[in-house]
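A single protein chain has been removed from this complex, and every other one stays in its place.
Take a look at subunit A:
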Amino acid sequence: MPETLNKASAGAAETPAVTPVPVAAEKPRSLWSDAWRDLRRNPVFVISAVLIVFLLVVAAFPGLFTSVDPDHADLGKHYLGVPSYSHFFQEDWFGYDVQGRSIFARVLFGARASIIVGVCVTLFVTLLGGLVGMLAGYFGGWFDSLLSRITDVFFGIPLLLGAIVVLNAFTHRTIWTVVLALGILGWTQLARVMRGSVLTVKQADYVQAAKALGAGTGRIMFRHILPNAIAPVIVVATIALGGYIAAEATLSFLGIGLPPSTVSWGNDISSGQTVIRTAPHVLFFPSAMLSLTVLAFIMLGDAVRDALDPKLR
């Protein structure tokens, strides 16, 4: 690699005066503005975006929708109280759970844990996987082999299985240990996508041109390659976000994810499981919210993919 760089800078030294390219009168639309135009017209995107904005608002300010405390329990009055479907936005709309807590309030307050885990794990894996993939794809050679083998090692451990083992190492579990466990096992997929994408873009003429003009490694990587290689990564990351939310709920359901004191859909599904025959509504509402959230993110990912990669249409 240094060889090519030297050659490139030598070439640049021979032709010090670079003729400025005349700016085209009408700037062609970039991939991103084109994708944005497509997205706005896609009903799937609009529906999922509205859903996600709603979920984000609920996660940030659950108090806007209910004044009921999700931890307030009244066994005497409300033990497994059935839903009153006509009482919109009221405490007993979705009924009560085994401890006499309002399921409506718990479903709203439970959004926060799922959204935080989903978003944070996705950020974590995108940054780590993207960095590893970028370095492996750009530098190639033995460095690529090394990073790729490390990726293979982590890829060989199924996500759920590895997360259970990692989480077992923590006696004190919080939302961040779950993020960490899913993050250190989940980055491999994005690293592979990023590496493949960088390998293709690296060959492009504009990258060679930037090298010939004497641009530094950092500049080539982040100004020239990254914006052109990131699209598939964003697509995979968006779809994966829904999967991480489901994984968190699964871990909490197994009793190994979030601590039982945290209000979360996974924990509520786990406790609702015991009364599934007598009071299915305890299980139903958190499950429905969880599925709806995963659905929204997968639909968003689908729409983004259609917009960014017209070939797949």
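Structural remarks
Keep in mind that, in the parts below, a contact is a pair of C-beta atoms (placed from the backbone, for glycine too) under 8 Å apart; a residue touches a chain by one contact, two chains touch by 3 or more; residues count from 1.
Just so we're on the same page, contacts and distances are computed from a predicted model.
Not every chain of the complex appears here, and the one that does not is recorded in UniProt as "ABC transporter permease", selected from "RagB/SusD family nutrient uptake outer membrane protein", "Alternative cytochrome c oxidase polypeptide CoxP", "Oligopeptide transport system ATP-binding protein" or "ABC transporter permease". One of A:67, A:86, A:171 or A:203 touches the chain omitted from the figure, and that residue is A:171.
Across A:46, A:153 or A:209, the single residue that touches the chain missing here is A:153. Think of the hidden chain as still there; on subunit A it touches residues 149-150, 152-154, 156-162, 164-166, 168-169, 171, 242, 246, 249-250, 253-254, 269, 273, 276-277, 280, 283, 287, 290-292, 294-295, 298-299, 302, 312.
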